[in-house]
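Shown here: the complex without one of its protein chains, the others still in place.
Labels run A and B following the written order; every chain starts at residue 1.
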Amino acid sequence: MIALLRRDLALAVRAGGGFGLALVFFLIVVTLVPFAVGPGQVQLAAIAPGILWLGALLACLLSLDRILALDYEDGALELIATAPLPLEAVAAVKALAHWLTTGLPLVLVAPVLGILLNLPGPGYLWVVVSLAIGTPALSAIGTFGAALTVGLKRGGLLLSLIVLPLYVPTLIFGAEVARRGALGQPLETPLMLLAGITLASVALLPFASAAALRVNLR
Amino acid sequence: MSDHSLRPVSSLWEFANPVRFMALSGKILPFVWVACVACLGVGLVWGFFFTPDDYRQGSTVKIIYLHVPSALMAINAWFMMLVASLIWLIRRHHVSALAARAAAPVGATMTVIALFTGAVWGQPMWGTWWEWDPRLTSFLVLFLFYLGYLALWAAIEDADTAADLTSVLCIVGSVFAVLSRYAVVFWNQGLHQGATFSMDKEENISNVFWYPAVLSMLGFGLLFVALVLVGTRTEIRLRRTRALMARASAE
Partner (left out) sequence: MMRVSDLAIVRGGVPLLAGLSFAVEPGSALILRGPNGIGKTTLLRTLAGLQPPAAGQIEVPEDSVAYASHADGIKGQLSVVENLNFWARVYGMADVTDAVLERFALQDLRARAAATLSAGQKRRLGLARLAVIGRKILLLDEPTVSLDTASVGRFASFLQDHLDAGGSAVIATHIDLGFTATVLELAPYKLDAPALTASDFDEAFL
């Protein structure tokens, strides 16, 4: 499992691995928002937490089809499936690798982009906290979507169609934490619910992902 | 394999055999259609033309005879798909998987009807076609789940693979649909009225509205059953055709 994680991380950071693409995408989305809604500082401050969450979510989505498709195409996934690794662990490691190479950088860069959107002072902490807690769920759910669509030729769009509705609760609670944090309101309840969704997704979804992988490798 | 139909039925699961299912569903389908048309016809005509206008909402309230039953079936269809998916994954009965597939477009359509009638009703009542009210939002999210489910079915060529993957998606999706429902309620407490029909109906609604409403709900339920039966029969015929073609090409 460690070997698989190290290999996935190495593949992500080497040439052609696509590391950083999600970050650039995040930056571009955040840059485009003021063009669309106007440069008013008050207006931007009001929507900043939501935009940061939505941007991070879309950036995450963008890189989902790489989680499993590359290994499927070159036959590595079949060989990994016959190796002495439980597929549940493979799915969990893949989600972890995706989070480390996509989710975590997004969390770290979010406060910098918050400046562009005039995020209110207390918001910085809570945007980072909510993204740090919420993005693992996005990776776990995304890995499940990738496992469902791995055998398909044009799975990319379908993957988004399947994954986005599943992202709804995470987005609602995550953005709510960030919004309330920015306004200085109490945010314990959505924070707990967000953490609950992440823990449950990370713990349970690898089983569903493994089931889908088994079907797709048949 | 037609010898299946000669033995008496010993267990409910025997209807999971496609041949038996075709025979039985072919027999009951006309009755379901007749009952459906009768219930819908009586319920809707009674509801639309022979009930008094609501003292607050006027005649707009009558859209309730379409809105509530379709909303009810939109949720029940997904629930039926969940049960059918579980049966497929556990007992591998093809009819079950195909019934889930047949129910999805019906459920999606019911969701659209509920959303549309809701908008039409909401316009005079709330002064807006759309409001991000928890119930409306939940139905919109449910519609997205239906679309994802249908898209996955459509995208996979191998029938058994498609049945397996959509079943897994249906189970995971059910959990997330329920989560979304609570998340949406948390996110925005809305202006939708509480459940119109509940078990203690006297509190909300009088008998004049209640009887035609029950008839239309029954009618929508029967319509759902009839459409799912037709859809499942079509899917079975498609699979049979494909099996025959595979056999022909193998020879």
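In this text, a residue touches a chain if its C-beta (ideal position, glycine included) is under 8 Å from a C-beta of that chain, and two chains touch if they have at least 3 such contacts.
Here the structure is a predicted model, which means the values were calculated and not measured.
Only one of A:Cys60, A:Ile80 or A:Leu191 touches the chain withheld from this view, namely A:Ile80. In the full complex, chain A makes contact with the omitted chain through residues 2-4, 7, 10-11, 14-17, 71, 74-85, 217-218.
Here, only the chains that are shown with their structure count from here on.
Centre-to-centre separation between chain A and chain B, using Cα means, comes to 32 Å. Interface residues of chain A, counted against chain B in their complex, comprise 141, 144, 148-149, 151-152, 154-155, 158, 161-162, 164-166, 168-169, 172-173, 176, 189-190, 193, 197, 205, 208, 211-212, 215-216, 218. By the touch criterion stated above, chain B contacts chain A in their complex at residues 141, 144-145, 147-148, 151-152, 155-156, 161, 164-165, 168-169, 171-173, 176-177, 179-180, 182-184, 186-187.
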